[in-house]
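Heads up, one of the protein chains got dropped from this complex, but the rest are sitting where they should.
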Amino acid sequence: MFRRWTCVMAATLGVAFVVPLQAEGVADSFRAKGQAKLDRLDQTDMQRICSGPVGMTVPDDVRARLQKTATDSVKFPAADRFLGKWEAGQKIAQTGTGMQSSDDPAVPSGGNCYACHQMAPTEMSYGTLGPSLAGYGKQRGQSEAMLKYTWTRIWNPQAHMPCSHMPRFGDAGILTEEQIRDVMAFLFDPASPVNK
Amino acid sequence: MGSPMKIRAAIKDGRTEVKVLISHPMETGLRKDSEGKAVPAHYITEVVARHNERVVLSAIWGPAVSQNPFVQFQFAGGAPGDTVSVAWKDNQGDTRSDQLTLA
Partner (left out) sequence: MNTIPRVVLRLASVLILASTPALTFAAEENLFDEYRQMMADDNPAQLAEMQGEEYWKTAGGPKKQTLQGCDLGLGPGKTQGAYAVLPRFFADAGRVMDLETRLIWCMTTIQGRDPAELSGKAFSKQGQPTTDLEGLTTWIAGQSRDRVLAVPVDQPQVRAAFEEGKRLFFYRAGPYDFSCASCHSQSGKRIRLTSLPNLTTHDGAVSAYTTWPTYRVSQGAARTMQWRMVDCARQQRLPELIVGSPVTVSLLTYLAASANGGKMAAPGLKR
């Protein structure tokens, strides 16, 4: 899928030619395993645009396009039922498996929120790639705007922050609507350890 | 027959310090593999170290010792040309013995 044309062009010109590394293509370096098939190497429009080096800039019009596509992808829950059970949400936040070639596709994916975010202040094993979410609901309340904003951030973070490093948990089908409701409850429920 | 051990020994002030790194999985029997099946217990039960023919260390081990265990001890005496040997036995009947000559 990459630069195969280099090879084709050189052959067409009849140039004596050692196959350069780039021409062999990325897909040739992988093999399908379990649920991870080779089509996972194909980039979406967003993935291609967001693959620049550190400090890359995205032109305003492209940025706006990415943001619109992401915003349009968000599906809000039926009957505005944003919050499920925080206990289930806590488990999802702690679980790091899901969609790896080594994972059983019949087992629901985790959200692995703790890999990058502090959440319940009592949990010491948290990552720092994302901002701390300790006290999330306590600080923000449960207005409809806040619930919708947070749902959007989980469903497709690119709606607010194009090229965000965070996975699109709803849009990419990593978590189900029910699971996202549970994670929302973990963030917002006053009884949740996140708000203690 | 198990994998080779790494034995080092140095004579200092009339004593010999020995360091032994043993290659062994030391499975407790309590661990499960990726399919959920129990991994059979496989651990060293006995370690004996000798200075020439004389036993200088004898130990009874169990499943609480880590994988690839490290043992360090000293004994009085030891001269260039002497041998230091270490032998172990495990619960599956496997054994291994290695030795070195003191320099």
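Lettered A and B in written order, each chain numbered from 1.
Here is the rule we go by: a contact is a pair of C-beta atoms (placed from the backbone, for glycine too) under 8 Å apart; a residue touches a chain by one contact, two chains touch by 3 or more.
Please read these numbers as outputs of a predicted model, since none were measured by experiment.
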Touch partners of the unshown chain, restricted to the chains that are shown, please.
A, B
Of A:32, A:107 or A:191, the residue touching the omitted chain is A:32
Where the complex has a chain not shown, which of B:21, B:87 or B:100 is the residue touching it?
B:21
Contact set of chain A toward the excluded chain (per top definition):
18-22, 24, 26, 28-33, 36-38, 40-43, 46-48, 50-54, 99-102, 114-116, 124-129, 165, 167-168, 172-174
If you put the missing chain back, which residues of chain B would it touch?
3-4, 6, 15, 19, 21, 23, 25, 27, 33, 39, 54-57, 59, 64-76
